[in-house]
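Up next, chain A:
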Amino acid sequence: MSLTSVIASLLIAIGTGFYLAGTVGLLRFPDIHSRLHALTKADNTGLGFLAIGVALLSGSLRLAVLIALVWLLALVAASVACHVIARYALDKRNTDPGPPA
Partner candidate 1 sequence: MSTAYQAMPLWVLLSSLLAAAIIFALGEGHPRLRIGINLAAALLKLVLVGVMLLGVRAGHEFIVRLPLVPGIELILHADALSMLFISLSAILWLATTIYAIAYLEDSPNRARFFGFFSLCVAATMGIATAGNLFTFFVFYEMLTLATWPLVVHRGTSKAMQAGRSYLCYTLGGSAVLLLGIVLLHSLAGPQEFVAGGTLADYAGSNPQALAVIFALLITGMGVKAALAPVHGWLPTAMVAPAPVSALLHAVAVVKAGAFGIVRVVYDVFGIELTQSLGFAEMLAVVASITIIYGSLRAIWQTDLKRRLAYSTVSQVSYIVLGVALANPLASIGGLVHLVHQGLMKITLFFCAGCYAETHGIHAIDELDGIGRRMPWTTAMFTLGALGMIGLPPLAGFVSKWYLGLGAVAGGQLWVVGVLLLSTLLNAIYFLPILHRAWFKPPPEADDGLAEAPMGLLGPTLFAGLAALAVGLFAGFDWSPLAWVELLVEREYSP
Partner candidate 2 sequence: MTLLDGLLALLLLLLAGRCVTAASLLQAIVAFIVLGLLLALSWVRLEAPDLALAEAAIGAGLLGVLLLGTWRRLPAGSGEQETPWPWQGSAQAIAALGCVALAVVLALALHETTLGPAAAGTAALAQLEAAGVDQPVTAVLLNFRAYDTLLEMGVLLMTLIGTLMLRRPLQDGALAAPATPLPQSLARLFLPPILLSGLYLVWAGAYSPGGAFQGGAVLAGAGVMLALTGLLRGSTRDDLPLRCLLVLGAALFTLSGVLLIPLTGHFMAYPDDLVTPLMVLIEFSLAISIALSLMMLFTGTPGLCRTRP
Partner candidate 3 sequence: MTEALPVLLVFVPFLAGLGQFVLGRAAPWCQQFVSGLNLILVLLLSSAVVHGDPVIADLGGWGEPLAIHLQADGLAALMLLLTAVLAVAVSLYAIPAFRDEPRPAWRFWTLWPLLLASLNALFLSRDLFNLYVTLELVTLGAIPLVLLAGPNKTVDAALRYLLFALLGSLVYLAGVALIYAQAGTLDLALLPAALPEGTLSGPLAAALIITGVLIKGAILPFHIWLPAAHGNAPAAVSAILSALVVKAAIYLLLRLWTGPLEPLVSNDAGQLLGALGATAILFGSWQAFRQSRLKLVVAYSTVAQLGYMLLFFPMAVTAAWQGAVYHGLAHGIAKAALFLAAGNILYYLGQDRLEALRGIDRPLAVSLLAFGLAGVSIMGLPPSGGFTAKWLLLSASLQTGQWWWTTVLIAGGLLAAGYIFRVLRLAFLQADDATAPHHGPVPGPLMAWTATALALLALALGLISAPLLDLLGEMPGGTS
């Protein structure tokens, strides 16, 4: 087993761990804002590690660039989504069920 594989495996394992943290956070944190916090940060870090690991394994620069792009865009998207949801939650403080009247 090559060094690349080992490093990649390690990275993937770490990434998966972050995912685990994110999910647990989503489930265990008490309110919406802290859940947001857990989710976006942990998950995107996890995705980052995963992406690097996968990029190492992909063995082609083109794909590696593509994977990097995936991660970068995911970061941007997640931050905007998180921001928008946070604002929404702050504005409405509405509770489920029921759409706003």
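Selection criteria: all candidates are chains of the complex that A comes from, given by their letters.
We take it that a contact is a pair of C-beta atoms (placed from the backbone, for glycine too) under 8 Å apart; a residue touches a chain by one contact, two chains touch by 3 or more; residues count from 1.
The model shown is predicted, which means the values in this text are computed figures rather than measured ones.
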* Structure fact -> Every option in 1, 2 or 3 belongs to the complex, but the one touching chain A is number 2
* Asked: Can you list the chain A residues touching candidate 2 in their complex?
  -> 69, 73, 76-77, 80, 83-84, 87, 96-101
